[in-house]
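Every protein chain of the complex appears in place save one, which is left out.
Letters A and B mark the chains as written, and numbering starts fresh at 1 in each.
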Amino acid sequence: MTYTAWIILTAALVGLSCGVIGVFLILRKTAMMADAISHTVLLGIVIAYIVTREVSGTAMLIGGILAGVFTAFLVQWLHSLRVQHDAAMGIVFTTLFAIGVILIATSVGNAHLDVQHALMGEITFIPFHMITLPFIGAIPEATALLLLVLAVILFFIIAFYKEWKITSFDPALAASLGIPVILMHYLFMGLVSVTTVASFDAVGAIMVVAMLITPAASAYLWTDKLSFMLVLSGSFGVVSAVTGYYIAAWIDTSISGSMAFATGLVFMISFIFSPKHGLIAKRVRPAETM
Amino acid sequence: MATPILQVENLSASYRKNTVLHDINFEVNGGSLTGIVGPNGAGKSTLLKTILNLHPSLTGSVKFFGLPFIKAKKRIGYVPQRGSVDWDFPTDALDVVTMGLYGQIGWLRRPSRLHKERAYEALDKMGMADYANRQISQLSGGQQQRVFLARALVQDADFYFMDEPLAGVDAATERAIMTILKELKAIGKTVMVVHHDLQTVEDYFDHVLLLNRTVIKHGKTEQIFTRENIANTYGGNMRWMGEEQRHAVHSIE
Partner (left out) sequence: MLSILLNSNTGWVLLSTMTLGIAAGTIGCMAYWKRQNLMSDALSHAALPGVVIAFLLIGEKNLLILIIGAAISALIGAFLIQWITTASRISEDSAMGMVLAIFYGFGIMLLTIANRSAGGNQSGLDGFIYGQAAAMVRTDVITMLVLALIVVFIVFIGFKEWKLYLFDGQFAKGIGLSLKGMNTLYTAVLVTTIVIGIQAVGVILMAAMLIIPAVSARYWTQSFKIMILLSAIFGGLAGAAGTLISALGSGLPTGPFIVVVGAGFFVVSLIFGKEKGILIHYLQFKLHQRNQQSNTQTLKQEG
């Protein structure tokens, strides 16, 4: 495959994974947890680097997942101590992120990690780190990681589809039916973390938030059916990622920034033109919105 | 019929520093239909949640059919307040009712056509068959409440707990719900309902539990639901008396 094709494939995988997982972020009303986790994953990656002294996909993945779940745990714990939920998030992620930055500045030096890179991602470098896999052949490491993560996400979403649905819609009922609501919460936060870490190289810490939330929010405006919302959100993710790439190529700028920007375009179109919840639809028949 | 299927002993619960419930003791016999009545802030919802292990208890024990909650869980149905969920969730009425079966379906399995049929029957019973495929945000408050009731029915539990199922519903829904509750009782199920309208207590419930942070009185409606006991429940503690209740108390006197 050509250099460009790899980049587009990688971007599309980011869009698909984030789009699918984002649906439940929106429905569980924990959209800002994506923001929190995407920042603290940095700390996990830094610690993984300090421990192993190499930039390896596996170590980063494990560090990132642990950091993400740890964040979710801390936020939940502070909330159980009656700190407002969003305040708990704000405290936890800024503090962990700050520790991450300090660690980079003091003990890691500027070896292979740099904050700017982590924040912005650098998808153009991805095709330079090729590995060889059986059956598939040569593939960039980040792309292979994304494929794996996508498979994991799809597995969990499909296998526990009805459990995700009920714990998102009515956790009290779910608990009374004997479904482990808390465990599902942490499993979900784990999935968000995995997605974030895998997308890190491509889009960076902050733009991954755009990929997680915006396609799902856009899909939420088009449909009232959960399964269709998942498909739609995944597609919006892919469309945004590819559009973003071409915008970036066209005006020669940051690819990750353009991808985030493209999700905004998708949302804007949905916000205005969606037949069910769009501005125009509401203008035309305001009575039905009630 | 005489053996209690719910035994609550010395139960207490708190929010922060405030004790909301203290020294709660009562027993419920099988096949009864009990209304839980009390002023705002009396801890009615908290009582249900504490009994069902959804809110931590400070002290005391709760036994269903002589067993702790965790072992009796499958035989218990819970209908939360309508406002406790987001009705914008992308799903339809039939799907919400099918959720009542998720405990029985088990992990890694999808609801079968049989499950869907049972859900549909329950909806039909609540007069909601025509709305099976309607998105839940497009249902009226009363219709949403009927969907919740249908979801409880499909669980086929022996013991139901319902939190304000009659709050803010239209008259037709109220009648439909009460018909179902009486049917449940007739086939030997036990139901406890948090209720807010004093005027209908005598018509609806054979047992009543008067609650104001503790059990004021509990027993057969005709014996317990007296003006004096109601005044004790509502008037005993002025701090907890809201505007709404003052009217309610007046209307009785």
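The rule is short, and it goes like this: contacts are C-beta pairs under 8 Å (C-beta built on N, C-alpha and C of every residue); 3 or more make two chains touch, one makes a residue touch a chain.
Everything numeric in this text was worked out from a predicted model, so none of it was measured.
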item: Option touching the unshown chain, where A:I99, A:M130 or A:L187 are the choices; value: A:I99
item: Those residues of chain B which, in the complete complex, touch the missing chain; value: 10, 12, 14, 17, 19, 22-23, 58-59, 88, 137, 214, 216
item: Interface with the unshown chain - residue positions in chain A; value: 26, 29-32, 34-35, 39, 78, 81-84, 86-87, 89-91, 94-95, 97-99, 101-102, 105-106, 115-116, 119-120, 206-214, 217, 220-221, 248, 251-254, 256-261, 263-264, 267, 271, 277, 279, 282
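Simple rule for what comes next: only the chains that are shown with their structure count from here on.
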item: Averaged-CA centre spacing for the pair chain B and chain A, given as whole angstrom; value: 39
item: Residue numbers on chain B that touch chain A, as the complex places them; value: 16, 52-54, 73-74, 76-78, 80, 84-86, 89-92, 95-96, 99-100, 102-103, 105, 107-108, 110-111, 135, 137, 151, 155
item: Contact set on chain A toward chain B in their complex; value: 27, 29, 82, 159-163, 165-166, 168-170, 172-179, 220, 223-226, 229
